[in-house]
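First, the structure itself, so that you have it in front of you.
All protein chains of the complex are present and in place, except for one that has been dropped.
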Amino acid sequence: MVQTAESVKLDIDHIKEMATQIRRDVIRMIAGVGSGHPGGALGAAEIFALLYGGVLRVDPRKLKDPHRDRFVLSNGHICAAFYSALSLKGFLPREELNTFRRINSRLQGHPARVKLPDLVETSSGPLGQGFSVANGIALALKLDGSRGRVYSLVGDGEIQEGQVWEALMTAAQHRLGNLTLIVSYNGLQIDGEVRKIKNLMPLKAKFESFGWECVETDGHDVVALYQALTEPAGGNPMSTDKPRAILAHTVMGKGVPFMENKAVWHGTCPTPAQAEEALLAIGKAKGFEDYPALSNPDLSTRKGGKR
Amino acid sequence: MVQTAESVKLDIDHIKEMATQIRRDVIRMIAGVGSGHPGGALGAAEIFALLYGGVLRVDPRKLKDPHRDRFVLSNGHICAAFYSALSLKGFLPREELNTFRRINSRLQGHPARVKLPDLVETSSGPLGQGFSVANGIALALKLDGSRGRVYSLVGDGEIQEGQVWEALMTAAQHRLGNLTLIVSYNGLQIDGEVRKIKNLMPLKAKFESFGWECVETDGHDVVALYQALTEPAGGNPMSTDKPRAILAHTVMGKGVPFMENKAVWHGTCPTPAQAEEALLAIGKAKGFEDYPALSNPDLSTRKGGKR
Amino acid sequence: MIFEKPAPIRDGFGNALLELGEKDPRVVVLTADLSEAIRVHWFAEKFPHRFFQMGIAESDMVGTAAGLAVAGKIPFVTTFAAFATSLANTPVRVSVAYNQANVKIATSHGGVCVGGDGATHQSIEDIALMRVLPGMTIVVPCDANEAYRATLAAAEYEGPLYLRLGRIATPILTKAHTPFKIGKAQVLAQGNDLAIIACGAMVGFALEAAQLLDKKGLRVRVINMHTVKPLDHSAVLKAAQECGALVTMEEHSIIGGLGSAVTELVAEKYPVPVERVGIRDVFGESGEPHEILEKYGLTTKDLVKACKRALKRKEPK
Partner (left out) sequence: MIFEKPAPIRDGFGNALLELGEKDPRVVVLTADLSEAIRVHWFAEKFPHRFFQMGIAESDMVGTAAGLAVAGKIPFVTTFAAFATSLANTPVRVSVAYNQANVKIATSHGGVCVGGDGATHQSIEDIALMRVLPGMTIVVPCDANEAYRATLAAAEYEGPLYLRLGRIATPILTKAHTPFKIGKAQVLAQGNDLAIIACGAMVGFALEAAQLLDKKGLRVRVINMHTVKPLDHSAVLKAAQECGALVTMEEHSIIGGLGSAVTELVAEKYPVPVERVGIRDVFGESGEPHEILEKYGLTTKDLVKACKRALKRKEPK
């Protein structure tokens, strides 16, 4: 079946532009404060655009709706993209992105539930933690008969944590058919290539041997990704008791040529000149606008570099 | 190929009798002190008999030989069988088995390296810990060019620990071809059936997807188990850079009909009458003798039961 | 539920869970393949779909509990003390404490009375590990009755809470109607010559020691410090001021636990001599509980000795 915009009932262009805006925001947030993790965040722009632009049934005015969908970011370091998506869909004021990683901010360097209780379901940062929490939420939703679905995002390097494998078994055992796990499968982590550090391949075989339904897709092709997120694999009805994993092939630093596929950009902040260049490469997003600059730009003192 | 005693160059009868003696020892040790874990220990009698009766190249007089094989018990709770095997092969005085789980003993309820530095490579008890240590030893042996091989034993319930999956990845990544992991695959853990608690099946597929060579065998058939422990799978030369897993199907409580396949015997101590019955069922071991009874039997005060 | 004869502290917990199960549909229970050891098998039988068997995966269990709490449940996660507080330390820190998730962590096998299983299973660090976490409440009941009431109080309390439940049978020291308030210590014996501050199974020893010293004409105050965090500052400082010397006793390392909390407080507010009775920074071992307590200096006799040392160190009034 040919995948077209119509067949997925989604404003494809809107999602693409939203991803572009997320990328712009990510670069500006990180360059603005002088530290952060651009690589994974840029790579997950389409994932966040789709989640908040069409997949998640959430409404900023109904954050207590028991039937709302939930999102759990397990690889918390890429939260710049998460905050950006929230701000683009009315969950956060756009200007607040200026406070990212600064003192007294709600936008902590890694998402903090106590700072944003209804938006951040669980604090993350230490890898491997969030996915278990997502399982717990899914269990509770099942108990309560909620129609809500839980989506959780993990990094591929993150999967090296043993707790992820515990959580994979838990979801299968407790038949968490209301859970979708997305893997940002970019093949890189801080010290280099995942396969040279601690190989995960064949990842799909691993997931399947753990009792999961698993689809592999291009993490930047919004049509394919949308189908993976919403439609059954191979034409079968969406399984109701198997948890579902999406291996979303992404590119670290996607959209910024000098960052693409380079592990060094996992956690390096671009210099002001590099940030300029990056924004130029990303381009403008139709239908979206940059968040307003900081009124007191002196607050931004750092020059970029590694942590 | 027909498996015969000759083809495996091993005194099969001796191993079988040794396993019988291990079972006798396990029952007497646990009933003697009034607590312990008989089920898994009885089920691993053939594994220990083979390891210490023919597979491990270790000599009680050469405990510092850099080329000796090493054994790491990760599922420490079944150590009664381990101590018994050590005592049967001259690594421990037979009488010392009387001190098991008692105050001031070297034979702690879970193996303690500080008490038996050259016999217990690492303390275990908290599940999932020992296997990583075995990897570390295997890494060191490779660095040193040792001809020694590392064997490690884990329980199937133990595999639910995430650290086991981390260790599986480590062994594959670092090409620990000098490592053999044995799984005592009895399908039971404390609260019941592994598959109802946190299913591991298909375990072989999981191991293979983690880059391991994996063979499944009957854990009580000493010929088959010996071949699995010493010979290549499917006639291929023993792989030199793939770690090797042996899924040894065992029966909890094996050899004692009223204990067999009952999870309650994981950690329940038999009453004196049950111990009698168990010893009768196990029978005498030709060529071996029971360790001498405690000179002061009053030291044994408990009546059996659960912890 | 009322206990009159010596009973395992954990039995009070198991019974309270049954009552909570009836009373509050939000209460759910998780265990990591140790349902009977921590006495949640009764709850499991009665409320099977609010009971989650998580297998031998304590970190994931704690994270899952945090998720259940985030979604409005009141989860009790149960396992041995070492596995909840050490093995699952990061989930407790991040997903429970930092999240301020309403999770109750209930454990058995804190201390050395574990017996034959030995050092790895004897958590002498759990209170220290939990105490350093911001926002963690720590309750250590002294008998089965108190465990019962503490469990009910824990369910009512909103926020992360650690409940340490003894394994062996201990004498009943509190009545079913003794008021139990998290954070409010109980004075079980009056006296101004010295104060013993104890928690858990050691409270019984404290009362015994006070009786022995009473025979020598010494009036020793006994404080049941069932809540180690937040510490009842006023009870400790009052004792320091009125008695002039303190002795702490706990089935835990002398580092980081109740003894440490008391010395921190008096050093900052009212310095007096403090003797700490506990495991003296060594690992435990296998043995019968009473043998271990004896070998590691956790008997009434050891406590009396510590009291005498403390009395000697008191400033003449």
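Chains: A, B and C, in written order; residue numbering restarts at 1 for each.
Note that a residue touches a chain if its C-beta (ideal position, glycine included) is under 8 Å from a C-beta of that chain, and two chains touch if they have at least 3 such contacts.
What you see is a predicted model, and the numbers here were worked out from it, not measured in a lab.
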- Item | Chains in view that touch the one left out, judged over the entire complex | A, B, C
- Message: Please identify which residue in B:G54, B:P126 or B:P243 touches the non-displayed chain.
- Response: B:P126
- Task: Kindly state which of the options C:I38, C:V266, C:I292 or C:C307 is in contact with the chain not pictured.
- Result: C:V266
- Which of A:D25, A:E46, A:E158 or A:E213 touches the chain that is not shown? A:E158
- Item | Interface with the unshown chain - residue positions in chain A | 33, 35-36, 76, 101-105, 108-110, 112, 123-128, 157-158, 160-162, 189-191, 196-198, 301, 306-307
- Item | For chain C, residues in touch with the removed chain | 82-83, 86-87, 89-90, 93-94, 97-98, 119-120, 124-125, 128-129, 131-134, 253-256, 259-264, 266-268, 271-276, 281-283
- Listed in rising order, the chain B residues that touch the chain left out are 70, 72, 112-114, 121-126, 129-141, 143-144, 162-163, 166-167, 169-170, 173-174
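The definition used in the following text is that only the chains that are shown with their structure count from here on.
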- Query: When the centre of a chain is set as the mean of its C-alpha atoms, what distance in Å lies between chain A and chain C?
  - Reply: 41
- Item | chain A and chain B, separation of their C-alpha mean positions in angstrom | 44
- Item | Centre-to-centre distance between chain C and chain B (centres being mean Cα positions), rounded to whole Å | 36
- For chain B, which residues are shared contacts with two or more other chains? 128, 160-162, 197-198
- By residue number and range, which residues of chain C touch two or more other chains? 54-55, 57, 59-60
